[in-house]
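Below is one structure, written out as structure tokens; comments come after it.
Rather than the whole complex, this shows some of its chains in their spots.
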Amino acid sequence: MAETPTVVARSDGRTPDALRPIRFENGIAPNAQGSTLIHWGDTRVICGVTIEDGVPRWMKEQQVAGGWLTAEYSMLPYSTKDRKARDITKGRLDGRSSEIQRLIGRAMRAAIDLVKLGSRTIWIDCDVLQADGGTRTAAISGAWVAVHLALQKLVAEGELAANPIAEQVAAVSVGIVHGHSMLDLCYVEDAAADVDMNLIMTGTGRFIELQGAGEEATFTSDQLAAMLALGRSGVDRLIALQRQAIGLA
Amino acid sequence: MAETPTVVARSDGRTPDALRPIRFENGIAPNAQGSTLIHWGDTRVICGVTIEDGVPRWMKEQQVAGGWLTAEYSMLPYSTKDRKARDITKGRLDGRSSEIQRLIGRAMRAAIDLVKLGSRTIWIDCDVLQADGGTRTAAISGAWVAVHLALQKLVAEGELAANPIAEQVAAVSVGIVHGHSMLDLCYVEDAAADVDMNLIMTGTGRFIELQGAGEEATFTSDQLAAMLALGRSGVDRLIALQRQAIGLA
Amino acid sequence: MAETPTVVARSDGRTPDALRPIRFENGIAPNAQGSTLIHWGDTRVICGVTIEDGVPRWMKEQQVAGGWLTAEYSMLPYSTKDRKARDITKGRLDGRSSEIQRLIGRAMRAAIDLVKLGSRTIWIDCDVLQADGGTRTAAISGAWVAVHLALQKLVAEGELAANPIAEQVAAVSVGIVHGHSMLDLCYVEDAAADVDMNLIMTGTGRFIELQGAGEEATFTSDQLAAMLALGRSGVDRLIALQRQAIGLA
């Protein structure tokens, strides 16, 4: 089925290959070593980074060299139209949140030279202030900025000789909605999507992680190829936006 | 012991009876019906209000007329210099947080005509973005603004005939530090204080709640009187700031 | 509004400034180092004290000198007219209980010279056997007796050179019921009260903690002054009763 994307109407008038407006508000939580509030359309995620000396016990027991990085993701109760109960109220971590924070952790560990980090633990906290689709990709893209800021601060303070970030990391979603491939789904598009895919990639165009799933639907190899192409173009633009946010562009 | 407050040096240069700079950034979480980010010196608390139809089961069972209001308080992990573990990680609600959220709920219920609210539940969520002392008083003072915004919205939408807020509510801390009464303690002052007191009062100068405690110390009736006077002057200024924040002054 | 307390009818016929009958039944739990069952009208609280060698890990890590004191408060299921489910059944500590046990701990730490205690931890357990209002003030007043007994035992056994108790501590409630200030509210009065206040004071008339709250009501400075005066008179009598209980009067 040939797609004719130029005539697809999106809920917010974007073209199928357009990102929503994205900006980073750094320093939102000054007690953190690095922090940013990423505004991605109507999605807003606070990314706060704290770095502690020492590593988890399992690393000591297994005598793994270097440091560690771990992430936590949570939706603030007022981030959704209907109030979302806190995990502690329900008594257990939400399954979806658990999955996303594991994803953020893996993605960011792929970007950092943990041996160069030394015996330190990087904590990334991603708290969603407003949810309009794409919170996990916003969290990852913002987390990279906050980690960069935190590590630059350690370098500036003479704690680290060099910034152990090895790669730039950004993420974006793509999907198939009413038969059309689209970049960066907002909530109403996501709810209507047959297929939803997230790409996490490096600044040099390599894949870190790829997750595509049909929602009570399936997809073909051709559709996969179209989504990959759209996603790569989105990541390229995010990489540039992140560089601006840390003052490199 | 006669106090000579004019010569007391405070950590940030304020006079003993001065508040820190306070401002309200409304609409920080647009999915909430009302929200504000209160900046109180270096303390920052997100106050988000969601209003749901219906009331808790116990109210139905006891056939209590009107609505309900409940509050939750949480410190974001990056709000303190050392990362604070999430409640869900520790598996239970922090005792201090539990105490503060009960306080916020009581204070705000005293301010609202719950019968006029009708069969609705007001959820107030207070998440501390940065903690530099006085988070509970900031949470209460901000919560009142956020609740007002949320209820005004219901009035504007025709859901409510009139705003059921009966009283304006603000809170401030006072304390005794190195023998001197001081208004609005920041973190380093609070850590050094012999006595710490919180006043929650109405716009008409009546008390809603009063909590004073010696930290491994005690205090006299005279010291109590001095603290009450300082506190009342601080509440008066907060009441005015809140009115500005909701466009009434 | 002028109060005319002499004509106020109380549920149990007391005058507004009268305490209920109070007595201490020491040694109720002989395996504890100190214990007392405080009978306060129809309120009964078991206060048991155990003293362990060593201090919590955070004290060691922060190299704080001396000992520690911590309290736990719980209502036995049959203490109320309707059975109160155990915390473990609900899976989490009751918010109100958490708040009260933190209060007991703070009050008692203010009374003890923790450095003289040495590297020991005092555990105070307050279990409510019957609840008829004022359980927290009964718990504090009884806890002081039980702690005194436990520390005297350590002195008698030669474990401690001197009793590290620096102050006597007692607590009492006051409130405003139907417009009248009253001392020591029982359950039916407490349920009808507009304002409820707890005073924790030392044997020398200094304040340790003060908590006053309007229940969907507010109070004036004059009402505050009246309640403080009533409360102080009640504490004076409790101080004397405690001294009898430990054989000093």
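Of note:
Letters A, B and C mark the chains in the order given here, with residues in each chain numbered from 1 onward.
Heads up, the rule we're going with is that contacts are C-beta pairs under 8 Å (C-beta built on N, C-alpha and C of every residue); 3 or more make two chains touch, one makes a residue touch a chain.
Note that the structure is a prediction, hence the values are computed from the model and not measured.
Assembly remark, whole complex in this entry with 3 chains visible in place, copy number of the identical chain is 6.
Simple rule for what comes next: only the chains that are shown with their structure count from here on.
Taken pairwise by the contact criterion, the protein chains link up end to end in a single open path, with no chain closing the loop.
Put simply, the chain closest to the centre of the protein, by Cα centroids, is B.
The angle needed to superpose chain A on chain B by their Cα atoms is 180 degrees, rounded to the nearest 5.
If you average the CA atoms of chain B and of chain C, the two centres end up 27 Å from each other.
Contact of a single residue of chain C with at least two other chains is seen at positions 92. Interface residues of chain A, counted against chain B in their complex, comprise 28-32, 35, 42, 44, 46, 48-50, 52, 72, 74, 76-83, 86-89, 92-93, 123, 125, 127, 129-131.
Those residues of chain C that touch chain B in the shared complex are 92-93, 95-96, 98-99, 101-102, 106, 109-110, 114, 167, 197, 202, 206-221, 224, 228.
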